[in-house]
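Partial view: only certain chains, each at its native spot in the assembly.
Just so it is clear, A and B label the chains in written order, and each chain counts residues from 1 on its own.
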């Protein structure tokens, strides 16, 4: 159910029957030559739809701007600060609570949003204690990736426009992937990138962190299905 | 051109050839039985596309949450504070400026956003003086409405889910209008609504301020075309 296509006369009863609001959050950010700037928005949106179907939730309109500090100097990136993002999400969450929702699930398509989403969830934990707030970023993907990835990761926690993220796109939004433009670029990420502010132009020109050419729909489906299954369980209170 | 479907390898040159970023801003808000909660998002988005075509600009992803203080207690409304909205837009604007844009045109579909957009534009006027920032809300609509409206307005500046706004939707997003559910509801808005905080539930149960039944595609087209023409002129520096 797409929330914004409902009307105000019917919505109250429908909320009463669902109680679950799902907010896709992405970003506009450089994703190499083969993926669009809105990759994280597309992923968050499509995955939210799948989750909504499974748990009978509402998909809210996508919040399409995120914190992209690391790639903000790359062409096409639009950056929003953690502080702005936190405030905005807290406002949305408090409104949802007043509207009768008891679950607010953020489906995040962009790692860089993680800090803000967690902080916003903690604020809501104080102001709306009766509402459960989730900040999902492909829960359980670590193990699934380990099983399936063919190339070594460029980094332990960054997956960007690479074998993995491109596979997500092939599964969830194939019409926006140009596989013929996919490249292999496995940069050496210096140790200091984890302990001092390091814009990514310091170690990559392409914003691709891996071998995008190895992406397949199957890999995407495999990991996404794991994440989806985990989200379903978590929303149902089983995880 | 939809900005988020471009890729980071090509976008720099394309920005150089356009320099114009168009941000649709709407809201999720009660709009009566015949219009969806996302009415203002749909209007902002569709109108932005028309503007982009005319001025060779980029349409950014819609910012789909706005300040809906007046209707926040109606079913389905999601409210974001002026302060949160201002910060968020300022961040986007500053990022656009760094990306090389010299025109940042906000196409606003929701009157309640007006205060925040104007304030954000003034902040950007200081921080990015070389970038022109517009906050459009159907410029010139007043005169056009006066020519065409059949029913008296419920209020001098509020047009909500009425003959006028429904006409916009019939023109720009007809697939989301359920005309068979359209109603006539012309509330008496007390004088104090303009001088003391007055949530709309004080004078309307439907959130419709007029006779939605009189809406037509033609009326919508007439006014929207006037507004569009004005926006084109203004973006081109002719207004």
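The criterion applied here is as follows: a residue touches a chain if its C-beta (ideal position, glycine included) is under 8 Å from a C-beta of that chain, and two chains touch if they have at least 3 such contacts.
Owing to the predicted nature of the structure, the values given are computational and were not obtained by experimental measurement.
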Assembly size in copies, with 2 chains present: 6
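Simple rule for what comes next: only the chains that are shown with their structure count from here on.
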Degree value of the rotation bringing chain A onto chain B, based on Cα positions, nearest 5: 180
Separation of chain A from chain B, taking each centre as the mean of its C-alpha atoms, in whole Å: 27
Of chain A, residues touching chain B in the complex: 3-12, 15, 28, 30-38, 41, 60-65, 72-81, 83-85, 87-88, 90-92, 95-96, 98-99, 176, 178, 181, 207
